[in-house]
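The structure appears below as structure tokens.
Every protein chain but one is kept in place in this view of the complex.
The first chain written gets the first letter, and so on, giving A, B, C, D, E, F and G; residue counts start at 1 in each chain.
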Amino acid sequence: MPAEGDEVQDPLVIAEREFGSRLLVGTGKYDSFETMRDAVLASRCELVTVAVRRIDLDAGGEDITSFLPVNVLLLPNTSGAETAEEAIRVARLARAGGLPDWIKLEVIPDARYLLPDPVETLKAAAALVEDGFTVLPYVLPDPVLAAKLEEVGCATVMPLASPIGSGRGLKLRDSIRIVIEQANVPVVVDAGLGSPSHAAEAMEMGADAVLVNTAIARARDPVAMAHAFRLAVEAGREAFLAGVMGEGDAEASSPPVGVIPGA
Amino acid sequence: MPAEGDEVQDPLVIAEREFGSRLLVGTGKYDSFETMRDAVLASRCELVTVAVRRIDLDAGGEDITSFLPVNVLLLPNTSGAETAEEAIRVARLARAGGLPDWIKLEVIPDARYLLPDPVETLKAAAALVEDGFTVLPYVLPDPVLAAKLEEVGCATVMPLASPIGSGRGLKLRDSIRIVIEQANVPVVVDAGLGSPSHAAEAMEMGADAVLVNTAIARARDPVAMAHAFRLAVEAGREAFLAGVMGEGDAEASSPPVGVIPGA
Amino acid sequence: MPAEGDEVQDPLVIAEREFGSRLLVGTGKYDSFETMRDAVLASRCELVTVAVRRIDLDAGGEDITSFLPVNVLLLPNTSGAETAEEAIRVARLARAGGLPDWIKLEVIPDARYLLPDPVETLKAAAALVEDGFTVLPYVLPDPVLAAKLEEVGCATVMPLASPIGSGRGLKLRDSIRIVIEQANVPVVVDAGLGSPSHAAEAMEMGADAVLVNTAIARARDPVAMAHAFRLAVEAGREAFLAGVMGEGDAEASSPPVGVIPGA
Amino acid sequence: MPAEGDEVQDPLVIAEREFGSRLLVGTGKYDSFETMRDAVLASRCELVTVAVRRIDLDAGGEDITSFLPVNVLLLPNTSGAETAEEAIRVARLARAGGLPDWIKLEVIPDARYLLPDPVETLKAAAALVEDGFTVLPYVLPDPVLAAKLEEVGCATVMPLASPIGSGRGLKLRDSIRIVIEQANVPVVVDAGLGSPSHAAEAMEMGADAVLVNTAIARARDPVAMAHAFRLAVEAGREAFLAGVMGEGDAEASSPPVGVIPGA
Amino acid sequence: MNAVCIVNGKDHSLEAGETVERLLARLGLEGGYALVERNGEPVERSEYREVELRDGDRIIVARPVAGG
Amino acid sequence: MNAVCIVNGKDHSLEAGETVERLLARLGLEGGYALVERNGEPVERSEYREVELRDGDRIIVARPVAGG
Amino acid sequence: MNAVCIVNGKDHSLEAGETVERLLARLGLEGGYALVERNGEPVERSEYREVELRDGDRIIVARPVAGG
Partner (left out) sequence: MNAVCIVNGKDHSLEAGETVERLLARLGLEGGYALVERNGEPVERSEYREVELRDGDRIIVARPVAGG
């Protein structure tokens, strides 16, 4: 969040909270917490996801939160949950223990393609909203499902661009376009964005934000890549507001009259 | 060009001249020279194209060069030329009258799709290089032709992404990828880039620079769009250097072990 | 269905019934029933969809079924239904009145993009299977939903390629590929196939069948187009069985040795 | 060629010669001449390419032409040639020795991507036409180059869909579309077609014919795949003539009025 | 006064003992597929001959039409 | 014999009156986010100091980790 | 009778000894980039002051304009 008195232009607003950045970053898959921290800083993101896992009491290990900037809001996810019930359990555990009552809702029964369960996700979303959570559900870009999630009170919808970690980009762009057109809550494109141009394209289409993890963490230079994504998200957003030209036929950039050879 | 003493990191180098920006901008199609100037400034580009046309002695009109920042190198194009001979004539006229001896070589016999003539372009390129010009030829992304242009001494190759002014993006990406892989001179992707994500994608593929005109001039807000392209080009370049992840299969971002429900 | 004793090779089997053709055809949008009949005959399809509507008692009008070949199985759809309850009502009405107990289940709350409701479709599917119907549900290519539909006993899943009537082809091919890979019931790609090449591509990916309506009915020559789709579906199926080569790098078709100039 | 008196509908006409099939087949890369022969027969093609190579006098080996049906026209290619001069030499050798005076002109200096040389191809084409050959040049889909080849008297243009043997399909479809639109000679899409749906798409776009080699020869079952390509080419051609619907927005296939639930 | 039912939204005066089959005949719908719903419940084709309509019944008569 | 609870699947001998807070201290988890579930129900952080563990309790101790 | 040259397709009466520089001045084109071709050959800017126009010369005066 920006410093007091420093008004952000065109902020991302989720559940009435303002964010100065439209890039959300996941913390998974980095070689070290130090690199993760530097990438988060370079990205200027203000909302980062974390998973919730049992502590391995023999192994110890460091606390990830100590590597995260203080101005960043932690967004726990329900990864690992295969049913609504399991997702609710994780969310409640996270909140009880002092994490924010914001939850990235993932209900994923399929270990191969990591695609979410629409029915269980909807069920969990309704229960979590009822229980006071700010719910950001991860879903296929299914416009009808998105409307139902909105209806039960979700704060965003988070349609996937392509399977998690695949880096394949906006393979489902036709559906995402419809989700964006019909949504009344912010649309955060999540999963599958493999490069800054993918993120820029999502923003140009009118997405309100994007969430990126693997593409940054698995770059040769994650910190530079985080910065590149930051620029691309800003570029895409600015282009969306500036009005992207439509596709058309060929049209000369130089004037047809007064050409020299035509003398 | 950056101020003295201010060393640019990762400059674009064409014909031994350094440029601080990898975005080239065309000056056509703006509503006014004022908007064009503001867009050029917002883009931070250092190389801008102009056409050469007879003056309409009755109409008068302002001098475009007075609207261009002094640190910007003018790159006259040979638009209007349908043969090598005509293109050479335009280039020589421009240079004699005091414009730079850099020339964006366009030989375009086809008014419908504005596609260049490979044979005449090669002929003109050889003659112009011989005559002392720094030649930047506009071509289809034809890897064999690109090698020939390089061989006769062109300073860059400028393959088109899709037809001029169409905004359709990297329709010919497969060919452009090969041109980039095989080139020993800078590759400037020109024509058809319709949005910042297109520019970022070209840069991520390893293009050395991009040239944009219509997508900026015809945006609802050209100045903001110019800025968006600047960010996108930086993002794409930075991503290229940081090593974009490859496309792959789905892979979880959160760890598979220690999940709560698995208790 | 083929004549007695005439064994079909590689039949499509849905709910233990064999079909000699892997092309399903919709009867909507034709200029006349005569053209529709001729197109159905040209397509050699054996399963055609019909809608169920109130009779306009003042208008009269002909009976579509009298135009359909006797060897064709009628597949009523539940178009017009926006909820599970409405869809069930239509299905039961159709069956009571003598139509087959096969039902193409459509639950579509959204008039703009005509996309199906995953939750209501699943609910209706479970009820209809329970009630003895052979259920062919129309859905987004959502692999997890498809698995649930299979689990409640659906005879197929019918994922859409792109929005109904749009002719845009396999825009959601990445998801359809996963649905096909994971399905244990026939996958019928439905909606959005605009040309025979789209149908062939779906079959090459391993779809068991395709359903086509608008692309035939709205062709300049619907009967010829029906025939073209028939050929394309056969081509795609045969190619799938023959093993389509994968994509790769360039590789010469002519031998590298013994070239004449190399003398 | 069809038997005397058997009139082909919608024949492919090249250089005033009629062919009953719009599928050309290459003979390279088969496991055996027997399989090649069976695939050629299954394809029903009437024009097949062969390469010309020195005989290995120690190795002996069979004569490919004895495996080819008599009604098939042999089309020697100039593969191996890297310059116009070499290509002309191969063509003249083939003709002198009794092969047809038809020549598939390939001038390919680049062993990595096997892309043709536009300048040398044009030069060789002009010389070979002058020398009495019927010339079918293999080129990038460069519309201006295609017009020049037509101008010097080529019988067709043969633009590549994607690199030879890659199976990647119509990666350059935007350029091929323009070549087709502007051509006054038959356009034969050559190289890179990996599956029947690719061939059907090319034909739907208005290509006059396609040439396929690797996708048939390297299928698991080349004979079945040859048949599948035959069907797909027929499907694509028939669809082109029947008028493919354009892409549009969603539009229901079932009527909006009289729906049951609306009671 | 005659008994009246509503067929596809319009009043229909019933004959005495009018069955579904008779209704369809009066509407000119003997052949083909006529699908009938009475008061929200489908009527089985095999019962068209027996089922008698009553005063106030809401009837829907439908059929298969062109659709995708 | 001591009371024993199960923490993340392993036996843990309880001290007399051992609270959640004490448990975490004994595990070396004083700082940071330690999330605690007892017998399937989450324990509020504000109650770590009061809630006493009992013999047979099934305890899960979790925390935020790297994830996407 | 005066000497006349053709400038961008129109007649232009020459003053005695009119140079390219003088021509541009008469056309109001002193500042900026005026590019000059005489009888199909470009005139070097450094020679505008010396080169005199002759009767019948075909002159093109051009300049950089907006273009892509």
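Please note the rule applied: a residue touches a chain if its C-beta (ideal position, glycine included) is under 8 Å from a C-beta of that chain, and two chains touch if they have at least 3 such contacts.
Just so it is clear, the model here is predicted, and its values are computed rather than measured.
Visitor: Taking the complete complex into account, which shown chains does the hidden chain touch?
Guide: Among the chains that are shown, those touched by the missing chain are C, D.
Visitor: Out of D:T49, D:Q182, D:S195 or D:S253, which touches the unshown chain?
Guide: Residue touching the absent chain, from the options given: D:T49.
Visitor: Which residue among D:M36, D:L170, D:A183 or D:A228 touches the omitted chain?
Guide: D:M36
Visitor: Given the contact definition stated above, which residue among D:T121, D:S175 or D:T214 touches the chain not shown here?
Guide: D:T214
Visitor: Could you tell me which of D:L41, D:L73 or D:L99 touches the chain that is not displayed?
Guide: That would be D:L99, which touches the missing chain.
Visitor: Touching residues of chain D against the unshown chain: what are they?
Guide: Looking at chain D, the ones touching the missing chain are residues 26-30, 33, 36, 49-57, 60, 63-66, 74, 76-77, 79, 89, 92-99, 164-165, 211, 213-214.
Visitor: If the missing chain were put back, which residues of chain C would it touch?
Guide: Interface with the chain not displayed, on the chain C side: 252-255, 258, 260, 263.
As a working rule, only the chains that are shown with their structure count from here on.
Visitor: Counting one step per pair of touching chains, how far is chain G from chain E at the shortest?
Guide: When the steps are counted carefully, the minimum from chain E to chain G is 3.
Visitor: C-E versus D-E: which has more C-beta pairs touching?
Guide: Output for the comparison: C-E.
Visitor: Report back the single chain whose CA centre is most distant from the CA centre of chain B.
Guide: E
Visitor: So, comparing C-alpha centroids, which chain is the farthest one from chain F?
Guide: G
Visitor: List the centre-to-centre spacing of chain A and chain C in whole Å, with centres computed as mean CA coordinates.
Guide: The mean C-alpha positions of chain A and chain C differ by 35 Å.
Visitor: For chain B versus chain G, what separation do you get between their C-alpha means, in angstrom?
Guide: About 33 Å, centre to centre.
Visitor: Residues of chain A that contact two or more other chains, please.
Guide: Within chain A, residues 26, 28-29, 49, 51-56, 77, 79, 89, 93, 112-113, 163-165, 168, 213-214, 252-255, 258, 260, 263 contact more than one other chain.
Visitor: Give the residues of chain E touching no fewer than two other chains, as numbers and ranges.
Guide: In chain E, the residues touching two or more other chains are 37, 60, 62, 65-68.
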